[in-house]
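There's a structure below that I have some questions on.
Partial complex: the chains shown occupy the same locations as in the complete assembly.
For reference, chains read A and B in written order, and residue numbers begin at 1 within each chain.
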Amino acid sequence: MRKWVMGMLAAALILGLAVPALASGDPTGANVPADKLTAIGLNFVWVIVAGSLVFFMQAGFALVETGFTRAKNAAHTMGMNLMVFLVGAIGFWLVGFPLMFGNVGALATLTGTNVLSSGLAISGWNIIGTKGWLLTGEAYDVAVITMFFFQMVFMDTAVTIPTGAMAERIKFSAVIVGSFFISMLLYPVFGNWVWGGGFLAQLGPKLGLGHGVVDFAGSGVVHAIGGMAALAAAIVLGPRIGKYKKDGTSVTIAGHDLPMGILGTIILFFGWFGFNAGSTLAGSDLRLAVVEVNTMMAGAVGGFAALMYWKAKSGKFDIGMMCNGALAGLVAITAPAGFVSPMIAVVIGGIAGLLVVFSLEFIDKKLKIDDPVGAISVHAVNGIWGIVALGLFADGTYGAGLNGVAGGVTGLFYGNAGQLVAQLIDVGVIVVWGFGLSYLFFKGYDKLFGLRVTPAEEIAGLDLPEMGALAYPDFVLAEEQAGAEAEPAAPHRVAARAYAD
Amino acid sequence: MRKWVMGMLAAALILGLAVPALASGDPTGANVPADKLTAIGLNFVWVIVAGSLVFFMQAGFALVETGFTRAKNAAHTMGMNLMVFLVGAIGFWLVGFPLMFGNVGALATLTGTNVLSSGLAISGWNIIGTKGWLLTGEAYDVAVITMFFFQMVFMDTAVTIPTGAMAERIKFSAVIVGSFFISMLLYPVFGNWVWGGGFLAQLGPKLGLGHGVVDFAGSGVVHAIGGMAALAAAIVLGPRIGKYKKDGTSVTIAGHDLPMGILGTIILFFGWFGFNAGSTLAGSDLRLAVVEVNTMMAGAVGGFAALMYWKAKSGKFDIGMMCNGALAGLVAITAPAGFVSPMIAVVIGGIAGLLVVFSLEFIDKKLKIDDPVGAISVHAVNGIWGIVALGLFADGTYGAGLNGVAGGVTGLFYGNAGQLVAQLIDVGVIVVWGFGLSYLFFKGYDKLFGLRVTPAEEIAGLDLPEMGALAYPDFVLAEEQAGAEAEPAAPHRVAARAYAD
């Protein structure tokens, strides 16, 4: 073993043994009164189970992104989606979580025994948190650690969204660095502003704009931020070789395994039941049932709307449109899920299903930004739609006391223009911080180290040069020359194509 | 955007904003006394988590059906399995749920705070329910909405079962319409009769036939009804081209991805733990443990029995038989899961594992009905076996008060012939309503619009003409001419086949 490995291990060991000795939290729940143990336990079980479902979404993202891209890059695309979790967990543990939730007030609440059935305390115009490092000291506490678990898998969603937009041309090493960037800086700082008691949460109590920015489970915090990073990365990287003809016409590059993409979509849908309803942070918050049904209906209507709209337009039942429509509905309902009725969830999901189709066309054909799996349209565009939808449709039944403001959250159509203003400010900050900082990062990285593999590697496929192995070495693949312009000559394809013409 | 899209959205928006204003339910659980919140919360968490597992079964069905059919139709087969959920959710929300659970008494109970730890109230000889439209008004209530979530994913299972029997030759558009038919009419009306306080549930209290029809988690309501629709569809559609030779001999059409079929089976098994035990509708009903172990043992023994029986007969360890045997055991235990001990679950599962093998052979070779994945044998035949098994083996330990009848549910072998009679009536109604109505529907649809793609499309594969894309465009597929009679010439196949002969 190399010396530096030994050195690192020794240092980690010393740190590991020394720091927890300072523990002042409640690492076993011993401070919870016996008569509250079942109630608190229910909340823990709910949050942990829901968080586990959210973790499983990583498989969904991996499958969607890999299935809708090409076989020659499948190990690379799928590999990114496991790696970002590994890196993200380390980055969020090292720096991200304290930045996001380490405000004095917030951490005090977190260490209280009722953390999971109450909101976070707010104090001051915080910009970042400063406590909870390495989950040691007062953060070696069952409540803080439950919160870490749930928030970590949320961060993981944000960090994996850009991989879809960067697929088939980015260096694996650049994705590692980019994942540290997102998990340690981009995501947690913005997260602090909305969920950690930061300034966007305080637009309500301090400036009277409704409840301040409200985002139930992260249409903005998670999806739009991840989508903005995807947009920035896609712009800096440029399109895949063969994606646009010399005259600018967009070429469809078919996904190599549509059943894989569908499986991924179903897994994402499944995980979303944890993502959204788990965000009650309490199993005794019965509103979680409404959250689930809103999630179900928005996703279903979104997928059906996109499927049928595209069928009317193109004559085919397009798998990609159906999947992206369902995901768009899910992204859009994520912010308002707790604040609207199922009827409104249907409306929000239906609009999302159409919006994602228009957006996919617009970004691909007009803006000519190459986003292999539609991550920008699904997560950025519909994330923003979700934030705005909350400002329009919140019906006042839920959210009393959120961010320290009395009464339920109400949107424009229920007479509260201030909430919509807060949500629009949120959109602005997402664009400036999410897109701006990401663009600076990816542009800077590209200048310094280079984001993109060589053209020869890209044409042959990234799997061998980057991962050292083919994804499917036992299968004969169709030949492909210089991207998608030259058509493969596999007999099945040729025979089948007769029907398409 | 087209005008009709705008018009539809405007109408939905107005409806969406107006209707919830009439809400008289309990949309946040505010009416639940504080000291019952943990108890009710536990039930909500249990039902929501179990329901999420049931939702995930959609992935299992998709994989089983796609893996056990051919590559040239994989996008179509897998696509159906996501689409039926989208359509089913809309249909069940629009019409199905109120028809199934909207009886006066049932809905009153549903809005009570103890809904999830008690049975449904029964009143009159109901045929359909009439309340709970669009989850608005008094149905905008956390208890009703929890019930909707769980019942919706159950319906989803019924709606996806026929896709396996219709695979590789049906028009995608026909499956959309068929899914509305099942989710809005076929399933919920029958469901009302057994679970919604309808007339089959009342055979006990009103006619003294045991507890009336009892079906713990839906061997009949879900699986046999779905299986009957599968049977009707398969008959109306007719066999795939190449499935039967001119002399009537059945040709085996191999599934294109056996690992995919196995993954689907494991996912279905996993989801079944939610399907069956979740049907207690209460986390504080400790019988759920017995339900789980019964489920586990019946599935395990069913799979092992089918595997070994087929090995004894054919000399091979057949993947399809093992998977279908496990699924048959799971289907059969679904009705009696709460009412028998693990020892009896082993017996029921073992019989199911043999029954499915006999049924697969009989339907394929004698009846010459082409059911590509064995949906009829697994769900219809073993669904009926499960209903009957309950009438034979229910041991009286559980079900006191069910359908308003005192004492536990007991079957013939424990001295109660009346229960078996009720179960047999259930079987009769399933055949008449489930098969009869489905046959009328599919036959009528076929006459009016045509159920089946053209022979040329079927031979080339449904993916391009129907979905506009190939499932696996990057892979070279073995050539196939005119169905399965002419053998492909791929080198691996030829080499490998030497061992089979």
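Definition applied: a residue touches a chain if its C-beta (ideal position, glycine included) is under 8 Å from a C-beta of that chain, and two chains touch if they have at least 3 such contacts.
This structure is a prediction, so every number in the text was calculated from the model and none was measured.
Asker: Assuming the 2 chains shown are copies of one sequence, what number of copies does the full assembly in this structure comprise?
Answerer: 3
What we mean here is this: only the chains that are shown with their structure count from here on.
Asker: Centre to centre, by mean C-alpha position, how many angstrom separate chain A and chain B?
Answerer: The computed centroid separation for chain A versus chain B comes out at 32 Å.
Asker: Contact residues on chain A for chain B in the complex?
Answerer: Within the complex, chain A contacts chain B at residues 38-39, 42, 45-46, 49, 53, 70-72, 254-259, 262-263, 265-267, 269-270, 273-274, 277, 282-290, 292-293, 296-297, 299-301, 303-304, 307, 309, 314-320, 322-323, 326, 341-344, 346-347, 350-351, 354, 358, 393, 395, 397-398, 413, 472, 475-478, 480, 488, 490-493, 495-500.
Asker: Give the list of chain B residues in touch with chain A in this complex.
Answerer: Residues 1, 5, 9, 12-13, 15-17, 19-20, 23, 27-29, 32, 37-38, 40-42, 44-45, 48-49, 51-52, 55-56, 58-59, 62-63, 66, 72, 74-75, 78-79, 81-83, 85-90, 93, 134-136, 140, 142-143, 145-146, 148-149, 152, 172-173, 260, 456-457, 460-461, 463-477, 479 of chain B touch chain A in their complex.
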